[in-house]
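One protein chain is absent from this view; the other protein chains keep their places.
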Amino acid sequence: MGYIAVRGGEEAITNAETLLHYYRTRGKSASLSTDQIREQLPLALDRVMGEGALYAPELAALAFKQAAGDTLEAAFLLRAHRSSVSRIGASEVVDTGKMRVRRRISAAFKNIPGGQVLGATADYTHHLIRFELLTNEAEARERTVRAFEDLARDGESVPDTFPKVVDMLRAEGLLSQKKPGDARPYDITLRPLEFPAPRSARLQVLARAETGGMLALAYANMRGYGHVHPVIGELRVGEVPLYFKGSRGNGPDLLGWVRVTECEVVTQMEKAEANSSARFTLGYGLCFGHNETKAISMAVLDRALMDEEVKSPTQDQEFVLLHTDGIEASGFCLHYKLPHYVTFQADREQIRTVRAAAKEEETVEG
Amino acid sequence: MKADSPRSLLDPNADCRRHAFAYLDESAKREIRRQTLKAVAIPGHQVPFAGREIPIARGWGTGGLQLTMSLIGPKDVLKVIDQGCDGSVNAVNLRRLATMTTGCRTVSRTCEATLIQTRHTVPETPLAAGQILIFQVPYPEILRLVEPSETVTRRMHAEADYHRMWTFLYENVVQWGGITIGFRYPVKVHGRYLMDPSPIPRWDIPKLDRSPALMLFGAGREKRIYALPPFTRVEPLAFTDLPFEVEQQFGARCARCGASDAFLDEIPVEEAGKTCWACSDTDYCDQRLADKRGDNGA
Partner (left out) sequence: MALNGQFPLLRVRNLSKHYGPFCAACAGPARRERETNVCPECGGTAACMDVNFELFPGEVLGVVGESGSGKSTLLRCLNFDQPPSAGEVFYSGADNGHTNLFTLSAQRKRAVRSSLLGIVYQSPHLGLNLDLSAGANVAERLLIQEGAPEYARVRGRTFSLLGKVRMPESRVDELSRTFSGGMQQRVQLAKALAPKPKLLLLDEPTSGLDVSVQASVLDLIASLQRETGVSMLVVSHDLGVVRLLTHRTLVMKTGRVVEQGLTDQVLEDPQHPYTQQLVASIL
């Protein structure tokens, strides 16, 4: 049988895409609206926005729907979309002390000024599947809403903002004073990352890195491939105001509120420098949306990358920063699905050459 | 800023829904062109650039595509190939994005293209002055074979300290009787920089040497651009007593057009254990067939 050239690629691709959307839409269930996704699956969207590096809940919901729940694909859609939107400028530096706190805890102290605000969390529930969510949905929802409203009516009001725990530690002199830092943070979306990377670049890479990858490396560090033992000075979740200095010159405008998770971990002592005593060092984590795993992992990795002596890959800047971007890592991993037959052919040729040479030698010797 | 209520991002008339020519905005294109000029000025040297995300996944040709998008103009004629084939699914996808955002003419005939974007092969048809060949590069750093750290490899390039690559090649010969690198064969550019020619087979290495075309290499995920200006010396690394050789292909011929002077893919056929050979470069194969049939007035 003669060789027939490969054709019809364009048609195959279009059909593959059609099939993809067919699987998502052929069922008899009602179509998911972006409102439903936003209201009822917010944590998935927070992860998508955090890894897509674009805070846009409506777009995230749409991307998540289109991706049929694949968070990396959805994050990729957001990132690619962001490239097509023109950048207006940078906001004023965000003061997380002004956060409208929804949740705020500290593991470093039993109690803190303002109190431990548990907020909405599953941390202390039993992680059992609630089968009652299957039946009488509308009724159940109404009951849940009313139960909370009753609770809220009788409860004390909680202040919007809270002081920062780490400020207490600073006042005691136990933390290094905030260094002035870069005047302008290194923006990795405008400049290529080079090593050694300044701290602002490291934090930016981590802020948009993939949660699972960061978790794996932070976990490895905590377990022994490194030595960060993170005491959480403060973990807070809430909305922070974004201000932008427009062209009107009246002072910065409030653009809106963005939900973030912030984590500050207090770790082992630094060596005493001349003229000062021993101090703790701070690891910092911040990401879009409500994602505690990511914020804590980020703070651990931030601290790990400060170590001068690199004994473990989790302390190595290149290792951590080049391999935790979800879009890049998954893109490369998946690219191996592309045809590689030419390079494979080249390798087969090499093996044949080696084997032929070995055979010749055998014949000569034998 | 307008004072009316904020428009939903889902609004079909929202600004973010319109694409720039060739997808990338002007500032992105400007940066890429600047870095490309730098790369052309220092043949074989890797120039970092701040890559943008585009609707193609990282690892799937974004580096090559960003170069193409920065260079393409309305009058350009684009050819996109993958493993030498215009019809390959990824080439089709990249071409679709290009035509969607530029409206440019696309061709499969190598000699008609002004811009050729390729993955892993160099066209068999010799290129002419004025043509630009853009390579998709997965690994821009040839020294990664011997050193995982970017900081160290940068120093090695800066000091032209390539002895560890030579040691790698030496051990290769000791182990196998010859250098067994099949693709990504290390080359010396303009007598100075060691360069990764991208995963092209040995067969294509000689085509890089002093080509009249401009050759650009884009690595999107790794964020590096490098270049071979026209007529640049490109020499594969080889011991003086073990000269560089291309694939012999053991006397095979293309089952379609009969060529033996092109890189051939081995393809399993229906009978068990049997294979046939076919030109990797589909345009070259098509032209040879047309010539044989007299379609080209030959």
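Residue numbering begins at 1 within each chain, and the chains themselves are lettered A and B in the order written.
Please note the rule applied: a residue touches a chain if its C-beta (ideal position, glycine included) is under 8 Å from a C-beta of that chain, and two chains touch if they have at least 3 such contacts.
Remember, predicted model here, so these are calculated numbers, not experimental data.
A.B. asks: Given that one chain is not shown, what are the shown chains it touches?
C.D. replies: B
A.B. asks: Looking at B:167, B:260 or B:275, which makes contact with the chain not pictured?
C.D. replies: The missing chain is touched by B:167.
A.B. asks: Please identify which residue in B:41, B:242 or B:269 touches the non-displayed chain.
C.D. replies: From the options B:41, B:242 or B:269, the contact with the absent chain belongs to B:242.
A.B. asks: Residues of chain B in contact with the chain that isn't shown?
C.D. replies: 158-159, 161, 163-164, 166-167, 170-171, 173-175, 237-242
Here is the rule we use: only the chains that are shown with their structure count from here on.
A.B. asks: Centroid from C-alpha atoms only, then distance chain A to chain B, rounded to Å. What do you get?
C.D. replies: 33
A.B. asks: For the complex, which residues does chain A have touching chain B?
C.D. replies: Touching chain B from chain A are residues 1-3, 5-10, 12-13, 34, 56, 58-59, 62, 76, 79-86, 188-196, 246, 253, 318, 322, 327-328, 330-335, 338-343, 345-350, 352-354, 357-358.
A.B. asks: What part of chain B is in contact with chain A in the complex they form?
C.D. replies: 1, 8-10, 15-16, 19-20, 23-25, 28, 48-55, 57-60, 62, 82-85, 87-93, 96, 119-121, 138, 148-151, 176-178, 180-183, 199-203, 221, 223, 247-250, 255-256, 263-267, 269-271, 276, 278, 280, 282, 285
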